[in-house]
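The complex appears here without one of its protein chains, the remainder shown in place.
The first chain written gets the first letter, and so on, giving A and B; residue counts start at 1 in each chain.
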Amino acid sequence: MTETSDLSPRQQRLRRVSTSEVGMHTLPEAVPPAGSDDEAQYGMAGDARGQLATVARRFIHSPMAVIGLCTFFGLAVAAILTEMFWTYSYTSITNTLNAPPSLAHPMGTNSIGGDVFAQAMHGTLQDIEIALVVAVLATFIGATVGAIAGFYRGTTDTALMRFVDLILVIPVLAILIVLAHIVAKQASNWLWLAIIIGAVSWTYVARLVRADFLSLRERDFVEASRALGASNRRIIVRHMLPNALGPIIVNATITVALSIVLESTLSYIGLGIQPPNVSLGLLVDQGQDSATTEWWLFVFPVVILVVLILSIFFIGDGLREALDPKKNRVRA
Amino acid sequence: MRPSRRLVGVVAAIGLAAITLAACSSNSSSSSTTSSGGSTTGSVRTGGTLTMGLDENLAGFNINTSAASEYVLQEILDQVWPQPFIVNAALKPVLNTQLITSATSGGSPQAVTYVINPKAAWQDGTPITADDFIYNWQAQSGNSAYTDIGGATYDAASSSGYNQIATVTGSNPTGGAACDPGSAADRNVGMCPNGRTVTVKYTTPFADWQSLFGNLVPAHIARTVGWNTGFSSPAQAISGSWYEIQSYTANQSVVLVRNPSYWGTPGKLDKIVFQFFSDDTQEVPALQNNEVQLINPATVNTAITQSAAQVPNTTKVTVPGLEFEHLDFNEADPYLAKLPVRQAIAYGTNRQEIISHTVGEVASGIVPLGNRMFVASQPQYVNNGSQYVSVNPSKAESLLSGLGFKKASDGYFQPNYGPQSGQDLTFTIQSTSGNSTRAQTEQLFQAQMKAIGIKINIQNYDANTFFGTNLPNGTYQIAEFAWVSTPFPSGNQSIYCSYTSSSCGQNWLHYANPAEDKLLAAGSSATSASQETTDFNQADKLLWNDMATLPLYQKPQYFAWSNKYGNVIPNASTTGVPWNANLWGLKAS
Partner (left out) sequence: MLAYILRRLVISIFVLFLATILVFLLVAESGDPLALLRANPKIPHRVILARENLLHLNDPLYQRYWIWFSHAIHGDFGNTVAGQAVRPQLVSHLLVTLRMVILATLISIVLALAVGVYAALRQGKVADHVATVTNFLFLAAPVFVVGLLLKEFVAIPINEHLNRIVFYTNGEQSPTLSGSFFSRLPDYAAHTALPTITLILVSYSSWAIYQRASILETLDSDHVRLARAKGISPRRVLMRHVFRNALIPVTTVIALDFAAILGGALITEIVFGWQGLGIWFLNGVNGLDINITLAYLLVTATFVILFNLLADIIYAFLDPRIRYD
């Protein structure tokens, strides 16, 4: 079963609980009323409202997911508020050098007199910005490629999948390192950084969507739509994609988390965000030598980084559980 | 992560080549001065091992090639290859009398005579003779008549000085006419292999003659294995000095042991080990673990000094280094071309604040640098920039207003001509990426310029792009980086002489002043060291008047070593702290 093995391990690990693909589908299959022009809405409207409520309810019942959601939004809101209202900005330079946490500087200051709290919050914001751009880009490209490959099969499929292989054969970090060199190293380079991270992250979504489409296209409702004269594009976009939406959403969430990991790793080795701009990974890199002497330069960025990533993972895991009809229950 | 932050390694590829090794202040032309050791700090016993940390990997052992010319290699070769002059801790070049009994320069045209110690020999028994001097000259002369094995062009890191040598001849032991290298055929069998006195004749006077022949490559080996790529392992890098290389593990360590064939006073330690660190912040934990006993990390910041401060039983010393940070102004820019603009920037830069927020935290006593040719710790130093020592924002603003620039409501000046006419006066400052001190300096500079009404954008590039493309092509406005000063100021000529001249390859400032050219040329060909110093200080004064660049501060060097060892004397020159490693030893008591 080439399709299954083509699925990335990340997918398998985090989203699948069964080795069969049936479990991937989040919405029960059904045939749209014959002749109805509402086929398009089938995926999300009407029944979807009921489904949305079910999903939401299941999500709320998972404590980890709720904690993740609250933490993530808490951090994001805190970061935005800090940018707007805090006395210091991330570029501020004061005359208190290397000071431990105090009332004026809740996370202390660094060796140039910069306020660590402002920098950490700006870094959080920067990381979230990058991650969202990456997720949108990667999901869009990946879903498109996967849909086309899965739907059309044949040579299109083979060509596209070999292209995916091309990217996967090179360790992601290696590609990123090579690409990061080409990007001009300016403080405003975060958009370029997001683009190149997105350029290597779409492969997972592509394989996922392709696997879904490969089986979806055999379903009755697709045949029905075709019999009714729907164009390929309409079938893909309005019938099949909505059915594959669930895993795509979960994957997008995981991509957000993974892109933060990638970006912070790049910044740590010096190829990511450049000073005077900040990101959490860069702060960890700058603070690592002071971990025992000026602990606040190291501990705060590390904790915030891990909490941020963890919260997104929890959200993703919660979504997966909520969207999956074959939910695991406690066994006797 | 920090890929090697050896700024010196990057800059010194430029600065080092301007002055080969042995950096120091020359203060007398005849240099048969004291012993090569410098002062000792107490008695030490024979025996023992010392491990020193280095933070850059080696790319071969021939330090005179462009491929392998690195700071750390110099520190290793200090004790292995013969050096006629050694720069001591006071930054003076001192004659290595165990190798060369006398070296004098004089006459017109200039001629330098070296008398080699008759006992001096390489460890395989071949004597050190004029053959070595002649070969080393030919390889670095830049003359296409001389080629490496296989007809390859000699790869020389620097030909300055060597390309002013007319001939190098060796004495004839039988007392007859001096032996002249003559035809190419002689090169294969050895040129004047018995000559113990070497005479070097210059076409035009070269004031920094003591900087030449700094690390002698064994001619008889180079002829067989090749100068360019032959010295890839210790087997070729045979010793002609106190210690020999026992083993070399790539990216790991180099182990030196006493050279049993050394003819002079043997070294005290049995073994000197150099251990490589990919990240110099690792050196402090290694010192703490006693994995190394002496460190000299390239990055000097509070993280390193504070964690090193906690290591017991060690001596920590900060020494003013020879490297200095500065700002370059590209006079091709229509605004930086105007002297008042450059002066305004100089008056508006609070160098004291920059110092106190960066290097001032690790070393005290660092002051804004007042000279480009010499650093404050060199005896030739004269503070030519005293009017800029304190920041003067009002003067800066009046200079800009005097040009007709108007201050807008957002606080920035707006020029009345050129491409930025009617907009905020904005400059971009560039530097190398991955360097937190430089990034911090740029931030401080940005804030200071904002206070006098100039907008600054910060843009950093990796070293390759910055030094290789942006600076030479002039695609920058303000640049921040470091030069390495040396006792031999002639290397400064190519930086400040008029860019219109083809020989001024390192003038990236687009600066031209014929008066400056005269002073620089006079200094480089001065016949006495004092004349050279005077000329170059005059040249520097003119540069202050013209505000071609703004020196910031001299960077400190940091040394830490275990108290069990004696005679470790920090040396800020490119020779490095192993300059007297033959005297290092475990303390007797």
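Here are a few things to note about the model shown:
Assume a residue touches a chain if its C-beta (ideal position, glycine included) is under 8 Å from a C-beta of that chain, and two chains touch if they have at least 3 such contacts.
Worth saying up front: this structure is predicted, and the values here are computed from it rather than measured.
From the options B:83, B:164, B:275 or B:437, the residue with contact to the unseen chain in the full assembly is B:275. If you put the hidden chain back, the residue from B:71, B:154, B:324 or B:584 that touches it is B:154. Only one of B:252, B:265, B:394 or B:500 touches the absent chain when the whole complex is considered: B:252. The omitted chain makes contact with just one of the residues A:168, A:195 or A:249: A:168. One chain of the complex is left out; on subunit A, the residues touching it are 1-2, 4-5, 8-10, 12-14, 16-19, 162, 165-166, 168-175, 177-179, 181-182, 257, 261, 264-265, 268-269, 281, 284, 288, 291-292, 298, 302, 305-306, 309-310, 313-314, 317, 328-331.
Think of the hidden chain as still there; on subunit B it touches residues 1, 3-4, 10, 13-14, 17-18, 49, 51, 59-60, 66-68, 142, 144, 152-160, 228-229, 232, 249-253, 255, 271, 273, 275-279, 282, 285-286, 289-291, 462-465, 467-469, 471-472, 494, 505-506.
Going forward, only the chains that are shown with their structure count from here on.
Subunit A and subunit B have Cα centroids lying 49 Å from one another.
Considering their complex, residues 1-3, 281, 301-304, 306-307, 310, 357-358, 361, 433-434, 436, 439-440, 442-444, 446-447, 458-462 of subunit B touch subunit A. Residues 91, 93, 97-98, 111-113, 181, 184-187, 268-270, 274-276, 285-286, 288-290, 292-294 of subunit A are the ones that touch subunit B when the two sit in their complex.
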